[in-house]
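Heads up, one of the protein chains got dropped from this complex, but the rest are sitting where they should.
For clarity, chains are labelled A and B in written order, and residue numbers in each chain start from 1.
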Amino acid sequence: MPEVRPLVHEELLNPYRHGASLIHRLPAPVKLLGAAVGVLVSVLLPRTAWPAYAGMGAGLLLVALLTSVPLRHLGRRLLIAEPFAVGVALLALLQDHGLQMFLAMLAKSTLCLSCVILLNSTTRFTDLLQVFRRLRVPPLLVVTLALMHRYLFVLFEEMGRLRRARRSRTFTSGRVFAWQLTATVAAQLFVRTSERAERVYAAMCARGWKL
Amino acid sequence: MHIPDGFLDAKTAGISAGMAAMGIGIALHSVRRSFSVRRVPLIGLAAAFVFAAQMLNFPVAGGTSGHLIGAVLVAVLLGPSAAVLAMTAVLIVQCFMFADGGVTALGANIFNMAIVAPGVGYAIYALVRRAAGDSLRSRLLATAFAAWCSTVIAAIVCAGQLAFSGTVTWKVAFPAMAGIHMLIAIGEAVITTLVVAAVARARPELLASRPPTSAPSHYTELTAYGLLVSLGLVVFVAPFASGWPDGLEKVAAALGFEHKAMATAVMAAPLSNYTIPGFRSAVSSTIVAGGVGTLVAFVLAYVLARALTPRGDAAQGRDAGGASPCA
Partner (left out) sequence: MNALEVHHLGYRYPDGTEALRDVSFSVAEGERVGLIGPNGAGKSTLLLHLNGLLPEHPPPEPAVRVFGTPLAEPNLAAIRVQLGLLFQDPDDQLFCPTVWEDVAFGPQQLGVRGPELSGRVARALAQVGLAHLEERMPHHLSRGEKRRVGLAGLLACEARLLALDEPSSDLDPRGRRELKALLGSLSVAQIIATHDLELVVEICSRVIVLDQGAVVAQGPTVELLNDEALMLAHGLERPHVLRHRHPH
């Protein structure tokens, strides 16, 4: 799980998402549907349908090329997301027909991960949110998602500042101390987040917001 | 604990998604009814906070480090339903923007980490608080124990889902998931409690001391989550419980041989035995280990709570603990 995390900062500022390729310019609902269908097909394929896996893989590669997002970037994201799938798949090795199961799960999860990575490399989250709104996802959940996405970067920056400030005044080392220090940073971040939430509420009300 | 695509079959994914939708429905209803509208933006920002906090490194050994999941942290700070919504938002963003957790498995992941974890966590937190009182120490005890239990229970449900799908058999999934998470849960409990203690130091009013289960709406809310979680356990775990009557007998016999049972559990969990007598012992050993583990967790939680609130400061919530940096 933590393997994906180091990319977060970079992902939030991902420039590739704003590309102008054929795929980028497709409307968000189409891309979302495409990814969903891709995932569903991969999951529903019979376990040993190796030619089908290869076919889908080739198709996805074609789509990837059409997006003109550097393949190296997409590949790197795939590699980072894989380890957990591999980990769980390893559990399958510990039983009958384990190897076949393991390889099938690996193939399926790679195909599915590719679909999702292609989706989010070419679609902005705000466009996905619009799709959710139109699908009548409850407004409370949509506003939560919107605010979360909006303030993710702000909180990351704040957390970075808090950590640097703490570390520059820390002259001790040791794990226990490190845990306490990090927990204090988290607590400070929560307090500031709480206060900001009050101000955001005020700012929303000042422009007429009602749930 | 994020399940990727391809590991759950259609029926499991569908049932989990349905239960997740019910849980989110309960949360939405509850927030609309009893959560102050002033605090609605806080749910979204808390989701961002959880996401950010999950990036923090808690060094363990060598190069590895532990990370926070945060379900119980949000539940303690904001209440169960806000926590459900916040964790749901986190999982949705992780799924679509970071390919963390499969799209078809989103329902299951939401059920496990956004409904079972905060729901069970908050229920245990409330129960322990009720029993132990309102002092900071008892709240920290409740937090630590709730965080441990909820992580393990969520892992068990996850194992159940994998087994129900036929992806990984119960005899492998249960010991592996439960065993590993009993250890991970310790980290979660410690981190969650440290953060709650630090918040209590900085802004005690953010941890309002209103009794959590006094309001009637709270009862309905918790009951609804309880029913939903029980449903999940019934669907995903109970089918495999046919092994348990054997396990329970073993537990009774093993009470006199505790250490042996624990030793077998630790070794058997990641590598299950292939022989038939071995199969039974891996599962039942895990059950025994779980029972013992719960007691141990409670004791450790108490020790932690005491360490963070030395005698005399327990009620006021001030921390004079040795290695703590000034707040």
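Following the convention adopted for this analysis, contacts are C-beta pairs under 8 Å (C-beta built on N, C-alpha and C of every residue); 3 or more make two chains touch, one makes a residue touch a chain.
Note that the coordinates shown come from a computational prediction; the quantities given were computed from them, not determined experimentally.
Enquirer: List the displayed chains that the omitted chain touches in the full complex.
Expert: So, taking every chain into account, the missing one touches A.
Enquirer: Just to verify: which one of A:72, A:136 or A:207 makes contact with the chain not shown?
Expert: Of the candidates A:72, A:136 or A:207, A:207 is in touch with the missing chain.
Enquirer: Tell me which residue among A:24, A:77 or A:149 touches the hidden chain in the full complex.
Expert: A:149
Enquirer: Name every residue on chain A in touch with the hidden partner chain.
Expert: On the chain A side, contact with the omitted chain comes from 12-13, 124-126, 129, 146-147, 149-151, 153-154, 196, 199-200, 202-210.
Everything below uses one rule, namely that only the chains that are shown with their structure count from here on.
Enquirer: How far is the middle of chain A from the middle of chain B, if each middle is the mean of its Cα atoms, in Å?
Expert: Here chain A and chain B have centroids separated by 22 Å.
Enquirer: If you look only at chain A, which of its residues touch chain B in the complex?
Expert: Touch list, chain A to chain B: 1-2, 4-5, 7-8, 11, 35-36, 39-40, 42-44, 77, 81, 84-85, 88-89, 91-92, 94-95, 101, 104-105, 108-109, 112-113, 115-117, 119-120, 125, 128, 138, 140-141, 143-152, 154-156, 159, 166, 170, 172, 174-191, 193-194, 196-198, 200-201, 204, 211.
Enquirer: Provide the residue numbers of chain B that touch chain A in the complex, in ascending order.
Expert: 1-7, 10, 24, 28, 31-32, 37-49, 51-60, 65, 67-68, 77, 85-86, 88-90, 92-100, 102-104, 162, 167-169, 172-173, 176, 190-191, 194-199, 201-203, 206, 271-272, 323-325, 327
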